[in-house]
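And then subunit A:
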Amino acid sequence: MIFGTGILQGLMVTLKNFVTSYFKAPDEGGIFTVEYPEKRLPEKERFRNFPFLLYDKNPENLRCVACDICAKECPPKCIYIVREFDKDGKPLKRPAVFDIDFTVCMNCGICEEACPFDAIYMDHEFEIASADRHAKLLYHRDDLLKSNEYFHKIRPTDASAIDARRREAEEKKKAAEAAALAAQKAKEAAAAQAKPPEPPKPAAGA
Partner candidate 1 sequence: MSPMTPLIPFLPLAAFAVNIFFGRKLGHKAAWVSIGASTASCAIALPLIFQVAGGAHFAASARWLDLGGRGLDFGYLLDPFSATLLFVVTIVGTLIQIYSTGYMHEDPRFSRFFAYLSLFMAAMLTLVISDNYILFFMAWEIMGLCSYLLIGFWFEKDSAANAARKAFLTTRVGDVGFFLGIMTLFVAGSSLRFEDLAATVKAAHPVLPAAALLIFCGTIGKSAQFPLHVWLPDAMEGPTPVSALIHAATMVAAGVFLIVRSFVLFEAYDAAMNMVTMIGAITAFMAAFIALTATDIKKVLAYSTISQLGFMVTALGLGGLSAGTFHLMTHAFFKALLFLGAGSVIHGTGTQDIREMGGLFTKMKHTAWTFLIGSLAIAGVPPLAGFWSKDEILLTAFEAGNFPIFALLCLTAFMTSFYMFRLVFMTFFGKARNHHIHAHESPAVMTGPLWVLAIASVFVGLPGSPFFNHWFQGFLHGHGHHAVHPVNWIVVGASISAGLGGISLAAVFYLGQGGFPQKVASAFRPLYTLSTNKFWFDEIYAKFIVAPFNGVGRMLFSFDQKVIDAAVNRTGLATLNTSAFKNWFDKYVIDGFVNFTGHFTQLLSALLRLMQTGFVQHYLFLIFLSVLALMLLEMRL
Partner candidate 2 sequence: MLPLTLLVKAGLYLIMAISLLAAVASVSLPNIFHAALALALALLGIAGIYLGLQAEFVAVVQVLIYVGAVITLVIFAIMLTNRMADRSTPAKNSLGAACLAVAAGLFSILVRFIRSTPWPETTSAPAPGTSEIGQALMGPYVFAFEVISVILIAVLIGAMVIAKKDNPGEDAP
Partner candidate 3 sequence: METLDQIFVLSKKGILDFLGTFLPEWVVTLACVAITIKAIAVLGPVTMMYLTLMERKVIGRMQNRIGPNRVGKWGLLQPLADGVKMLTKEDIVPHGADAVSHFLAPILIVIPSLLAFAVIPFGRGMTPVDLNVGVLFFIAVSSTTTIAIFMASWGSRNKFSVLGGMRSAAQMISYEVPMVLSVVPVILIAGSLSTNDIVLAQAGWGGLKWFVFTPWGFFAFIIFFLCGVAECNRSPFDLPEGESEIVAGFHTEYSGMKFALFYMAEFMNSFTVSGLAATLFLGGWQGPFLPSWLWFFLKTYALIFVMIWFRGTLPRIRVDQLMGLAWKFLMPLTLVNILAAGLWYFTEGAARWLITASILAGSFWLLTKLNRGYTPEKRVYLFAE
Partner candidate 4 sequence: MIPLSHLLIFSAALLVIGIYGAVVRRNIVGILLSIELILNAAALNFTAFSRFALAGDQEAGVIFTLFIIAMAAAAAAVGLAIVIALFRVRKTIMSDEINLLKW
């Protein structure tokens, strides 16, 4: 074919693209750019950014029991936990200090998987840029706390699955406690009946 027709075809392609870009819908070949700050794309559920701590209903009863597993598991070691002691030094199952350094965290999600108490999950929020790298990006316990409802909002499927699992565990635990209680009572009753069994035998030969 004649010299140059190849180029013309190429040009036609771009021209068609140029013209159609004004008329076509975004996904049929039109312009699909989302102008970010004004319009946003719905976030995908499994998107994960930095972790946050979960609390049920009010920030006080947060699920985290400061067991320090997530701190150990975290590859870049960006989690710092200090257990809370009550007035007379008895350790409580609550972290007094729970810091995550967002500049270090690589949002890998290992802490989420490691936490046996469903206390720490990956958040969707990414607009956390700040001018001061050291202070602002070192999140303390209170900054990290987020409610379960928020969890449901950003990750509905996961959140509901986790809540269902927790409720089951709750009931099972209650049932177990009930059973244990019953067993306890039965055993006290039994113990009361068979008081006088013989004393323990002396140690066998060397």
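Here, a residue touches a chain if its C-beta (ideal position, glycine included) is under 8 Å from a C-beta of that chain, and two chains touch if they have at least 3 such contacts; residues count from 1.
How were these candidates chosen? In short, all candidates are chains of the complex that A comes from, given by their letters.
Note that the coordinates shown come from a computational prediction; the quantities given were computed from them, not determined experimentally.
Visitor: Could you sort through 1, 2, 3 or 4 and say which touches subunit A in this complex?
Guide: 3
Visitor: Show which residues of subunit A lie in contact with candidate 3 when the two form their complex.
Guide: These residues of subunit A touch candidate 3: 2-3, 7, 10-11, 13-15, 17-18, 21-22, 29-33, 35.
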